[in-house]
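Every protein chain except one is present and positioned as in the full complex.
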């Protein structure tokens, strides 16, 4: 991951290599993200994961805040949301004066356990993490988690929506994985048009 | 239609000719859209249709998800939505482990029958198709279907809206067809400004 | 006003002079806006009006559609909305197969009477007209009508909002008129940046 920098400003020179303890292997001395333990502990627990997106998307936040509400897969691009757990709440582990951050290895380990074998985990009052086998896969899941939230919130205004059943979610996810490069190529092209800069 | 590619990336070289069975006549060997059967079977069933837009618009999705809610024409640009059928649900035809896609000719044929002689058909958890006598006509209907959904959802927050009556819908559609090139010329101009590329 | 053309495409050469009957004085033969009678009849009835904006803003449409809902001035920039009439409904004057358009002088005249001495009039299922003593004044009112609708709709989700009282609306309108050039200069600058073209 990068040193502590807004993602829109990251250049290749800002990318650091960290070990599983969240200590820098390269570029020692740079300011680090407080929450690098999200990444370190998920990579430790999930050898199948090669990319993690951590986001504060305002579309997703509401679904981390209301105990009675459940984010559920609602459209054919979001099968990966099936079986999502309720939000992880730092207050349950770090006490009443916590700052809602995954700021050490212990919290990172608990958050990774909460994620389990799923693709996404929510974090109360803070955001979520989406994981994938590749950068395009994790980015797709992060973007479509937010999209699913927007659609679900709007649909709930009309009445009780039909969610994907678990068999549908599995079939949808398989179909989407076969086509996911289509969206990724568009996003790359948009970023290149906006920044005219280096894009991995 | 194009080979399997995000619409924003399509260039003239990516456009394929397909037969009514969804098999490529030109550019054989390119990766194809799974859902080309939507297009093939509607063209087969509707000689009056010369263009089809298939969209996943987040504005429209909510209206495909809630059985008790009906998308209805609400403003003078949307008369073509009169008499819309309830959403087509792939689960009714492809069983409980379906992936919500129109992935073969049989489903395409059923979806085309569901569309009937209308301008738009909704697809549960997935999106919709809008058809027209020309590319500008189908694009206009796709864009204004989404616009109608946004307005209807907002109006329903205020109370029970007045929808277009069927005679109004017919009169509105006739009036709009006489003026539709106004919007099309603007959209062309916006795309040209954004892409400075080839636009049909 | 211009010949029938999307506003974003209008250049000085497209501007027409029309008489009070909606007949072109200059540029005879160009295609005209069907609804030029909105403009002609308001100018005839209101010598104080020197500019009219007719808009289909999706923010405003919901407030034209629900008989029990009333658009009311809610913030200090929108005093001009005080005492707004319920929406004008073409169906009340042109019968059940009407197309919601002000398509002749008779409807234009009735719509102008409905507007009365106010700054804004709503049109069911269609949009609204905002009038002013100058182009900047009418544009300001059109933009802030839409803004007021967005805020009112959101506030109504929280409970019953405090609207401007009539004395507050009068005082706010007076204060705003003294400062309105501030917004106008910004909008001009934004349009110039976007189009790098001629702006009046």
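So that you can tell them apart, the chains are marked A, B and C in the order they are listed, and the count of residues begins at 1 in each.
In this section, a residue touches a chain if its C-beta (ideal position, glycine included) is under 8 Å from a C-beta of that chain, and two chains touch if they have at least 3 such contacts.
These numbers come from a predicted model, not from an experiment.
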Missing chain: touched chains present in the view: A, C
Contact partner of the left-out chain, one of C:109, C:171 or C:191: C:171
Residue among C:16, C:32, C:45 or C:155 touching the omitted chain: C:155
Footprint left on chain A by the chain that the document does not show: 4-6, 8-9, 34, 56, 58, 61-63, 65-69, 89, 91, 96-101, 103, 124-126, 153, 156-157
Hidden partner interface residues of chain C, rising order: 74-77, 147, 150-151, 154-155, 157-162, 164-165, 167-168, 170-172, 174-175, 179, 182-183, 185-186, 189-190
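Keep in mind that, in the parts below, only the chains that are shown with their structure count from here on.
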Chain-level touch network, classified as line, ring, star, complete or other: line
Interchain centroid distance [CA atoms averaged], chain A/chain B, Å: 31
Centre distance in Å when chain A and chain C are each reduced to the mean of their C-alpha atoms: 44
Where chain B touches two or more other chains at once, by residue number: 157
